[in-house]
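Every protein chain except one is present and positioned as in the full complex.
The block that comes next holds subunit A.
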Amino acid sequence: MSRHRKVALVGNPNAGKSALFNALTGARQKIANYPGVTVERKAGRMVLPNGEPVELVDLPGSYGLDPTSPDEEVTSQVVLGEFPGEQAPDVIVLVIDASNLEQHLVFAQEIIALGKPVVVALNMLDLAERDGLALDPPALQEALGVPVVPTVAVRRRGLDDLAAAIASVETLEYSPRPKLTLTERRVEAQAIAQGTILSETRTRRLHSRLDTVLLHPWLGPVILFALLFVIFQAVFAWATPFADALEGAIAGVSVFVQDVMPSGLVRDFITEGVLAGVGSVVVFLPQIVILFFFILVMEASGYMARAAFLMDRMMQSVGLSGRSFIPLLSSFACAIPGIMATRSIADPRDRLTTILIAPLMTCSARLPVYAVIIAAFIPNRTVGGGIGLQGLVLFGLYVAGILGAMIVALFLRRSLTSGAASGFIMEMPKYQLPRPGDLLIGLWQRAWIFLRRAGTIIFVVTVVLWLLLSFPKAGPGENQVDASIAGQLANGLAVVVEPIGFNRDMALSLIPAMAAREVAVSSLATTYAVEAETEDAEAVALGDQLRARWTLPMALAFLAWFVFAPQCMSTIAVTRRETNGWKWPAFMLLYLFGLAYIFAGITYWSATALGL
């Protein structure tokens, strides 16, 4: 079988490459890393009009072939055919923002000068028209000497023409262009842009009107924080009906299994182990989907860059830049993509600091823990103005993580990662309405990652815990959990965490939660399910179990623990990979467990002193 030809999407950041890639490949995408570096490789298959299948690769956005970041280095090496193990592209699709010709043609000329088969996708033509620009694509084709296809990726316009151009590009004649310096290319870019623009009405553009409000010195930060607050309220309120439905379905299956299966070890394994454990984590899927929905909308609409602008001054005061804001905000969903997103930070000390504080951002895996504890211990009432107390406590936990991260960053930048202040140079993309299809692909990928975790790591850990909890079998009159291997192990750990108010069950849940934080919930559920069975009681909801066994100071201490504790092996693993060694992940583990212990203790003692 002959290899498929490779087509690479190349262009400036914010040229709409990802939307074009999604439109051309649909959901048939493979996301991996380039070997040896931590830059994401997005590849997919598309079929040309002549029936030829080709491999389409979306290269990281770049301003030139002289790299200024690891991302740009990959683009440059792949385009030049210098990346080890990566076949050079046969055809380059140069993606250019139609309303930004002067800027994007600078890099475009550099690519065209390489003499490879190039097709230009003159993208986001609709936004250019909205800005009052009338363009002449044939004139651009004439000036560049390569085929130019007008496209609107988000509306799937021009895709067939683009595919046809890719299929036929090899037969075209090329006149290699002379190598130009950056300044010469910019002068040339301006001339070509002027020749392409038929007319330009200087209307006050939509995005500058939006920026006037969203980047307003006072209003901007207020809007940003209001938005973040709404997100966290929504995560709690909107998800409830879906979570209740899922919970009901799992309980239904559990009852069904109880009815149809003979009682015994296998039935216990399914109801107490699999359904109680994995089921208690899966019910948080709605919340995770809602959180990712907001993050994806902020990214796709162009608002994320504005948030970075607004946050830059604040980040600067702890020695970071607005660029760290995006990885840190992603870490609210999950620290793993957050830590991987730090590769866009050019300064190595800046990057290391951001990696080390990323786990302090409240990731979605903490949500199940927070949600269960809050629902069980914080009364569901409003504190006035339609603000729920539960949502407020959740917001407070997020703020605690952020403040912790800021203080840690300040210390790190003055000690372990000290050095020159970093810069902040960032292009602000135009505002766009996110395309529902792209959002759906993004949400599906995140939900799938979560469910796969629930199906693999969490499943295995839950099952192992169930085994440890169920054996050896307790004698008559003896508590099953006390008799089990897990109970014995937890008794040892309980001595360590007793001063900060944790009981044996809490200590027990911390052990398997090293794999992933949300396992704490499933292990509590499994523990109480096993115990309930031997006590011959009806298995009651986890919340009721917790209320019966924990005090409020204990619950608050448990929440404080999870604000800081690095209970996620995947995060440690990705930190090792991104920092090339065990030194920094070890440091991360130590300092986070230290903080968790101290703050859980402070919370417990002060809550007890206040008589809560």
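One rule holds in what follows: a residue touches a chain if its C-beta (ideal position, glycine included) is under 8 Å from a C-beta of that chain, and two chains touch if they have at least 3 such contacts; residues count from 1.
Going forward, contacts and distances are computed from a predicted model.
Q: One chain is missing here; what is its name in UniProt, given the choices "Acyl carrier protein", "Ferrous iron transport protein A", "RNA polymerase subunit sigma" or "Amino acid ABC transporter ATP-binding protein"?
A: Cross-referencing UniProt, the chain left out corresponds to "Ferrous iron transport protein A".
Q: Please identify which residue in A:Ile407, A:Met426 or A:Leu439 touches the non-displayed chain.
A: Only one listed residue reaches the unshown chain, and that is A:Met426.
Q: Out of A:Asp131, A:Glu299 or A:Asp438, which residue would touch the omitted chain in the full complex?
A: A:Asp131
Q: Please pick, from A:Val39, A:Val106 or A:Ala165, the residue that touches the omitted chain in the full complex.
A: Of all options in A:Val39, A:Val106 or A:Ala165, contact with the hidden chain holds for A:Val106.
Q: Pick out which of A:Ile192, A:Ala308 or A:Val481 touches the chain that's been left out of the picture.
A: Looking across A:Ile192, A:Ala308 or A:Val481, the contact with the absent chain belongs to A:Ala308.
Q: What is the set of subunit A residues that contact the non-displayed chain in the whole complex?
A: 63-64, 66, 68-69, 99-100, 102-103, 106-107, 131, 182-183, 186, 207-208, 211, 215-218, 221, 305, 308-310, 312-314, 316-317, 321-322, 346, 420-421, 423-428
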